[in-house]
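Removed from the display is one protein chain of the complex; every other protein chain stays in position.
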Amino acid sequence: MSSTRIIRASVIQTCTQAYSLADTLDKMEKFTRLASERDGAQIAVFPEAFIGGYPKMSTFGVVVGDRSAMGREEFLRYYNAAIEIPSPALSRIEQISKETGVYIVTGVIERDVGTLYCTAIFVSPVHGLVGKHRKLVPTAAERLIWGQGDGSTLPILETSFLPTSERAKEVTAKISASICWENFMPLLRTYYYSQGTQIYCAPTVDARPVWQNSMVHIAIEGRCFVLSACQFAQEKDYPADHPVADANARNPDNIMIAGGSVIVSPLGKILAGPLLGEEGVLTADLDLDDCIRGKFDLDTTGHYARPDVFELKANIY
Amino acid sequence: MSSTRIIRASVIQTCTQAYSLADTLDKMEKFTRLASERDGAQIAVFPEAFIGGYPKMSTFGVVVGDRSAMGREEFLRYYNAAIEIPSPALSRIEQISKETGVYIVTGVIERDVGTLYCTAIFVSPVHGLVGKHRKLVPTAAERLIWGQGDGSTLPILETSFLPTSERAKEVTAKISASICWENFMPLLRTYYYSQGTQIYCAPTVDARPVWQNSMVHIAIEGRCFVLSACQFAQEKDYPADHPVADANARNPDNIMIAGGSVIVSPLGKILAGPLLGEEGVLTADLDLDDCIRGKFDLDTTGHYARPDVFELKANIY
Amino acid sequence: MSSTRIIRASVIQTCTQAYSLADTLDKMEKFTRLASERDGAQIAVFPEAFIGGYPKMSTFGVVVGDRSAMGREEFLRYYNAAIEIPSPALSRIEQISKETGVYIVTGVIERDVGTLYCTAIFVSPVHGLVGKHRKLVPTAAERLIWGQGDGSTLPILETSFLPTSERAKEVTAKISASICWENFMPLLRTYYYSQGTQIYCAPTVDARPVWQNSMVHIAIEGRCFVLSACQFAQEKDYPADHPVADANARNPDNIMIAGGSVIVSPLGKILAGPLLGEEGVLTADLDLDDCIRGKFDLDTTGHYARPDVFELKANIY
Amino acid sequence: MSSTRIIRASVIQTCTQAYSLADTLDKMEKFTRLASERDGAQIAVFPEAFIGGYPKMSTFGVVVGDRSAMGREEFLRYYNAAIEIPSPALSRIEQISKETGVYIVTGVIERDVGTLYCTAIFVSPVHGLVGKHRKLVPTAAERLIWGQGDGSTLPILETSFLPTSERAKEVTAKISASICWENFMPLLRTYYYSQGTQIYCAPTVDARPVWQNSMVHIAIEGRCFVLSACQFAQEKDYPADHPVADANARNPDNIMIAGGSVIVSPLGKILAGPLLGEEGVLTADLDLDDCIRGKFDLDTTGHYARPDVFELKANIY
Amino acid sequence: MSSTRIIRASVIQTCTQAYSLADTLDKMEKFTRLASERDGAQIAVFPEAFIGGYPKMSTFGVVVGDRSAMGREEFLRYYNAAIEIPSPALSRIEQISKETGVYIVTGVIERDVGTLYCTAIFVSPVHGLVGKHRKLVPTAAERLIWGQGDGSTLPILETSFLPTSERAKEVTAKISASICWENFMPLLRTYYYSQGTQIYCAPTVDARPVWQNSMVHIAIEGRCFVLSACQFAQEKDYPADHPVADANARNPDNIMIAGGSVIVSPLGKILAGPLLGEEGVLTADLDLDDCIRGKFDLDTTGHYARPDVFELKANIY
Partner (left out) sequence: MSSTRIIRASVIQTCTQAYSLADTLDKMEKFTRLASERDGAQIAVFPEAFIGGYPKMSTFGVVVGDRSAMGREEFLRYYNAAIEIPSPALSRIEQISKETGVYIVTGVIERDVGTLYCTAIFVSPVHGLVGKHRKLVPTAAERLIWGQGDGSTLPILETSFLPTSERAKEVTAKISASICWENFMPLLRTYYYSQGTQIYCAPTVDARPVWQNSMVHIAIEGRCFVLSACQFAQEKDYPADHPVADANARNPDNIMIAGGSVIVSPLGKILAGPLLGEEGVLTADLDLDDCIRGKFDLDTTGHYARPDVFELKANIY
């Protein structure tokens, strides 16, 4: 019964090299190579906003009814740190994927004319960029800096994962991405389930312990593998003038984002993690047949649905 | 900051007195009085199938393509243990509620002509029966014995909870019920959220540890209080001839359903439980304003929805 | 050439009586009566968020990636200050309209389950509430506290304005409302123009001098009367603990929102205002025929449109 | 914080040398050299119809239902004063641009077979003619003499502006042109915004004071620099037999078109002008980063749009 | 060979009762009854702008670059004289058609929000309004007062004409309308030919003698019956202050629009008219088989077309 439909997958817990795109891309390359060479990973999932950065604790000078000139400068700097799609930065990511053979899913801050989006991109070692998803609803203060995605960037990609070592084989699976609190959107998840997602990527910066409950719940509810990659960042990873939780107790080692990356199976078993207190790579074997085993008794968009009572209309284009 | 909108609520972890309706109703009265008198509870939630019983481990003689005469006899016995609505059994429950002042939500096996339903009823100390919900999708072998509910029994009730002690006050809240794996149905939950449920009752017999993750997730996702009441049952609580996990190791103390009742707040904090290894009453104060505090940053059917991308049509009547 | 199609209209520059709904409604009554009795107004437009309040300078404890407990309390208080539609507060507004004969357009903070909306309501002295519009896109920090309206609340109402004095006559006109920075949304404005709006209400809290340019521009662009009602508020109009521009120089007379209410004709002539530095009522006669005189040489959705080059699709329902 | 993305830009307020193409081109050269040599301008925007002329006050003998032979003669003369693209006149403009290094945007009357168009051309010192835009809707009596442009001439050009002095650097920006009352077409403007225009040129002959409001509004609405160049013309600048406002009070110094050229920043600040009562050159530094600073809180085709409610379809080819 | 496919048709040469809608409608009724009762007509075609009027010689105070207040007043008056579709005026026309049994095609000035259109409406005695066509391109000064139609109002209607006397029978034919100089638009005509128009109505105010050539040409080119109805109007038919050709020689009997209504057969034979110097009704029998006889040797959109060389794309919707 040793399945031949196993994908070796990694989630990368790391943080942006603040306001240095080149260094962040170097970091991506380093961790991708580690996942590939040490663990034989075929896919690596990076956290939300990894490219471009997550300006945690910032207010961008915004209060109700007013903005400040300094906040506009901060936005300008943040805008300039974002990338366009396509762009040289994307080409570099495609190159990393190609050289390592690792399929990469990563959070990026995407620039489109005058608006930034919190985006996840899908990069194949063979085809380069194959899709992108823009976060549908930014959370709280994120609404000050990011726009909203729509039905045109909700791909579920049928993907061929290449073997990167003798341990792995080429396997095809369906992959999707939900960013941070999008994971609390039941209709979005239902849509992904209805399309058969098997590798449910959840790039995030939510490092609260309760996050773990949701990752397990989603795995069970959707009968899919959940790969949640969270940033781990300390004050030293931000510019010296960046706001912190306690301005009177600045310490380079203070934690800004605590991590908690995790991999969960379709029956709710934690396969790796949660990783706390450090950057690192978690790797696990994903037996795609577990999705089917799980759907035996629960298929929320199939035999366990009630379309006569609840109908979901998705405006996808 | 002491809110005046606090409800004192209990979940009752107990099990059916097998095939004795009278004894089961006595048990209900005993626990309701305990919740009221000891804890000052204004509402008590009992587990799934508490009235009528959950025939765990039974197959009712069904194999694919065949049924046995013995299985038919077993169904006949189970059918007779169920109650009609209304019926003397219901009157007794109304009487318990009226005498104690406690609003009761309980799982019952409901008989309707030739079909049984896994139902939750809502009983008010003032108005008696005020609503019922039939489980929409039975799980696995439950499909051999229970029918499916529909859009006519999905109430969200605006309810006035009476003070039962000096500690509590009359407070109005919205209440709903989702039975066992209905809690894995994202569209059903979304519907309840959209109607403003605040007291989300989850009667169940799912005693797996992963159940806890879903209860916490739902509380966060819906910004509501989750009151999950699970049965705790041992082999001695079933008839002597009832199938068990290991027929060669029958032991009256062997656990049939392990419990795990729990009360969770809208921000994912566990207020009471999980209770394991025994029957008992869990009680907590529910500050309704926590629903609003929680919706500040997450309202999955309000500011955190995307009706332009995902529209839920509910066929309720 | 003395037109008989003249409406006497007022804009009311005032502010919310913070966290006292009853006092704010009294203020509404006082100003409505003043407009009616002193000026013979047939319609009165109140500012954005007049009912419910505009928490200028607040951050609700939100930073990127975090919310505070204190911010949740502030939201709870703000939530409780909002009104539902319908509700007793609405009935009071309907009563004010009925008693004075004045058609009222006012900004309200509307509560709908867990989300607040920045709404404008239309109240007729004869029919009571006849429509409401929810702001489509909150600005900056408003996104932390208000949800988004959609195509179901974009009414253009054909309305009969009653005579309230001998000076006025019953006249029918089309009326719409765009709240604050919605006025910078060219597609929304175009939609209103295409439906023939004649009385374009612009409740706002934007008191910057440049606001005047936009009001004049819109009047010209749409060949409609623009009635912009802005709040005028000082620190004394907010709770003592409310954030202010300079916490070290609190002064009850410091200006929080500076006003600038104005009435502009379809050819860009300022008929009344801008009113600065005080609360008050501006009144002007609106000769509806000026809309037609203006459309002679500019009708941006008629003879001055190019539907073959630019087509606007509106998803109204 | 001294930005390196600054363009030094001029608007030229002048008028056509009536019915002398050579003299008008000489005038263009004179003013371009002045902008370049005195002010170090990298771009110069000339008014609507500068080449070819704006026959203000003419009726071309047209009444409803009839044309006169004399009007046909006037049209013939006007037709002959227009230029073709390409043509020797265009070559001369390209030469002026090349010699001065100044990017030129100018209004021209363009002849194409039997129809005249009110056109703006874009001339680069390096590439010569790089684009043209034909006015989409002529205003009032202009409809007697000009045809309508269409979706084939709506360029937004990504342009490299050369340094013309030590003060300036080579900077790339996006540029567009909207002629006179096209600036009142909200869908056209929206299209330009959606394509990221940063230097929004508005050649015009509208010299009414209210024009200023619209220029400020557009700058704010589009978060772009608005460069409005208006003609300044007196009766002496027209042929002796040209119709004037008051034929009984002809005076060479009477004003025909009063000017009002202006440069506005993306936040609505007037950087230069309005210039009234004389010909002249206005120059200002345009810090392109101000577009981004401005889009922080308003991006009408990005985070401040509602494509689910209002969709703009542009038929561009 | 006496065909049974003969329609008895009238063209009505008359003029608007200036600025009196009621009187104009009475005039319509009078002439329709005359056509029906005296001539047995089954269809009556009225001139361009018959309802609403053709303000010949007006300039509406427009010169290039300027409009006058008096011109705006004139437009307001003209705007108010126009009708909406539907409206009571339309109902009256439908009533006239119904009572007489005569199918009516008439020019109307149609009001739609802020823009007027020069429209032809088709009114059936049985079905009431069955279609309308808006003039695609107004001519010269008409562009100051009318907007442009588009591909949504280009009907070719298959119509059943009722017998109104013993002489006539019920016959079905295809009918279209081209207003005034639209008849010089070869692509519009081609479109109508391609759809099989048989009764080509040409309401007009063009009373020049050369108009006759075009009517004959079109009949031949399209192998259809051409029914051209022109206004006949004198100075007395306009308000006393209306502009005239020679203000120094005003005379009530001076001709403003000279008529020239005519009916032509598909082979270019003039069946009735041209009528000059008076109001009146022209009537002729239209033998629909003549269309087929004519297409034997010329079918410009059939055997006489060259779609490989010239393809016409029509954007009809």
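We call the chains A, B, C, D and E, going by the order they appear; numbering starts again at 1 in every chain.
Throughout what follows, contacts are C-beta pairs under 8 Å (C-beta built on N, C-alpha and C of every residue); 3 or more make two chains touch, one makes a residue touch a chain.
Here the structure is a predicted model, which is why all the values come from computation and not from measurement.
From the set E:S87, E:Q195, E:Q212 or E:Q234, the residue in touch with the chain omitted from the display is E:Q212, counting the whole complex. In the complete complex, the residue from E:A22, E:M70, E:V126 or E:L187 that touches the missing chain is E:L187. Residue-wise, the contact with the chain that is not shown comes from E:L136, picked out of E:L136, E:I179 or E:I263.
Although one chain is not displayed, its contacts with chain D can still be listed: residues 60, 62, 67, 71-73, 75-76, 79-80, 112-115, 145-148, 150, 315. By the touch definition given at the top, chain E reaches the unshown chain through residues 136-137, 139-140, 148, 150-151, 154, 181, 184-191, 193, 210, 212-214, 216-218, 220-221, 268, 297-298, 300, 304-306, 308-316.
Just so we're on the same page, only the chains that are shown with their structure count from here on.
Comparing each chain's Cα centroid with the centroid of every protein Cα atom identifies chain C as the most central. Centroids of chain C and chain D (each the mean of its C-alpha atoms) stand 36 Å apart. Averaged Cα coordinates give chain A a centre that lies 47 Å from the centre of chain D.
Per-chain CA centroids place chain A at a distance of 66 Å from chain E.
Looking at chain C, one finds that residues 60, 62, 67, 140, 145, 148, 150, 297, 308, 315 touch two or more other chains.
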